[in-house]
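One protein chain omitted, others in place.
Now for chain A:
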Amino acid sequence: MNSVFSNKKAIMIFVLPTLLLFCTIVLIPIVVSAYYSLLDWNGISKGTFIGLDNFTQMFQDPRALKSIYNSLLFAAASIFIQLPISLLLALILASSVKGEGFYRTVYFLPVLISTVVVAQLWSKIYNADYGLLNTMLENIGLSSLAQDWLGQKDTALAASFIPTLWQYMGYHMLLMYAGAKSISQDIFEAAKMDGASRMRTAFAITIPLMKPILKVCLVFSVIGAFKVFDLIYVLTGGGPLFSTEVPSTLMYTTIFGTYQYGYGSAISVFIILECLIVTVLINKFFKIE
């Protein structure tokens, strides 16, 4: 009895520093942001309490709705384009192909590069005047397709999604690869002896056993999509004409461009709630399965 009690104390002491750090840099700012979101405040003078008006304004603001719509599209692209490709790569790599380590490093490399560098790289690829993409199209005789990818309303959104999808593909691949690798070899051997094809092994054994890691990947990629900021900010800044606006870039411009700290905080609170709800939903979904 005594030993358990002292054990708990020890646990508490060890956990406390991290908990305090977590509270000061994560929980407190969230609570403070939530409070700011109830104010009409320019960040300098004293704010006035206006209740949930910022949130009502947000759901009537076409620009905010458009940004939410864009982030939902982005989340969908992450789930249906990014994750399947990551899974495919992970499965191929995990099935002991030649040069496994080399490919693993190559696919993971973009994750290590700073997002701003990635954004600069892609903005040069997309450049209308000297960009790699347009030059390539011209060289293969498709110069009619060459265009200002990031400067047009109808291409900018897709063009700004691709770099993020590309960058984090390796990250999800590595998580899934680790999940696939941790499955006991005995099971695969048994499957082989039963004459199961590679495809069948993947769908009947590997993927079902990877379920916990797939859940983690799904949560990460959806949350990542909801709060994407740096890449869009550097590539387009939300433009042209708000066509690539996402909630976080809108939050940035409302706070630092127009001094609406209250409204901007409301957007950040919305992003947090959105992420929380989706996390809970994904957990529920995986439980039902």
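Observations on the structure shown:
Following the convention adopted for this analysis, a contact is a pair of C-beta atoms (placed from the backbone, for glycine too) under 8 Å apart; a residue touches a chain by one contact, two chains touch by 3 or more; residues count from 1.
The criterion applied here is as follows: contacts and distances are computed from a predicted model.
Of "Peptidoglycan D,D-transpeptidase FtsI family protein", "Acyclic terpene utilization AtuA family protein", "CoA-substrate-specific enzyme activase" or "Extracellular solute-binding protein", only "Extracellular solute-binding protein" is the UniProt protein name of the chain excluded from the display. Here one chain is not drawn; of A:N42, A:Q57 or A:S95, the residue touching it is A:N42. Contact with the chain that does not appear here is found for just one residue of A:Y107, A:Y126 or A:Y168, A:Y126.
Of the options A:D40, A:D61, A:E100 or A:D148, the residue whose C-beta touches the omitted chain is A:D148. Not every partner is drawn; the one left out touches chain A at residues 22, 25-27, 29-30, 33, 42-45, 123, 126-129, 148-153, 156, 219-220, 223, 227, 229, 236-237, 239-242, 248, 253, 255-261, 268, 271-272, 275-276, 279-280, 283.
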